[in-house]
Every structure is written in C-alpha cells, then in structure tokens.
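For this view, one protein chain was removed and the others were kept in their places.
Let's turn to subunit A:
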Amino acid sequence: MAELPLPASETRPVLSEDTQTFVTFWLGEHLFGLPIAEVVEINRKMEITPVPLAPAYIKGIINLRGQVLTTVDLAERLGLQVEAPRAYNLIVRTEDEERISFLVEKIGDILEVPSKNVEEPPERIEGVERKFVRHVCQLPERLLVILNVREVLQDSG
C-alpha cells in the first residue's frame, strides 16, 4: 500500500546549499507541500468509515494498522473547489506526535528546494486562506504552498 514516490532526481541540483525537502500533493490546480519529516506515509484508497455529526471536512476514520485515525478532506478544510476524487491518504505527524490522515487528490514529487527559496507567505494567496499557509516556495512553473498543519487542524476538535 505505502507508495512513497521516488525523489525526482532533477530536483536536487543544489547539493552544496542548505535545502529543505517537501512532499508535494495536488488539490485541483493547487500544489501543496509538507516538510518530509511531517509525513509518515502515503496510502491509496483506504476504506473510510464516515463519522456522522463530525464537521463536514472530517471525512471519517480509517484503520491504519490498528490505529484509528481521523481523516480530513483537505480540500474541504481549505475551502477549495475540487471536483476530482481524493484517493490518497497522506498520513501526517503533528507537533504533538498525533497522527492524522489528509485526503488529497494526487501525490506530486518529493521536492528538495534551497532554503533561501522558502519564503514567508505573501499577503494574498489565491484560493487559500493565509493562516493555513506557513511558507511558500516559488517553483519555475507555479507556487508551492507549504501548509501549516497546526492551523489546519485548529478548531477542529
């Protein structure tokens, strides 16, 4: 099940520099990233048990080898209009060592970028509330939005 995509080799040309590695994933047109240290594993098509009465962005609970994890539909949480099915479960470790599963559309590359390119978010980011964004990183093609997991999970309990 676990299928961590291999790091794309062309994304690490700057070995000497101080770099950061992000696991990236797609939600519609948006490319998001999380520091690799925060991502535990990625699973596909896990069976989700819905939890009635839970907030709408909580899609349900899953069984991760005996551990019951809450699954958050990230698109819903971030308020993005995403039509495509979200088939990937990104298992994330929070600062408090809690584990939570984020439902995402598809997994992108694992990117290693120079730290200097990782910047504070601008005042306005299209489509995403600023508080959910920890950093941004301008890639040649598009903006990589690094999520603030703590914020994403705030007020969700």
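In the analysis below, a contact is a pair of C-beta atoms (placed from the backbone, for glycine too) under 8 Å apart; a residue touches a chain by one contact, two chains touch by 3 or more; residues count from 1.
Note that contacts and distances are computed from a predicted model.
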### Task
Assign the chain not included in the display its UniProt protein name, restricting the answer to "histidine kinase", "Biotin--protein ligase", "ATP-binding protein" or "Anti-sigma factor antagonist".
"histidine kinase"
### Task
Could you tell which one of A:28, A:50 or A:79 touches the chain left off the display?
A:50
#### Entry: Interface residues of subunit A (partner: the chain not displayed)
47, 49-54, 58, 60-63, 66-70, 72, 98, 100, 153, 156-157
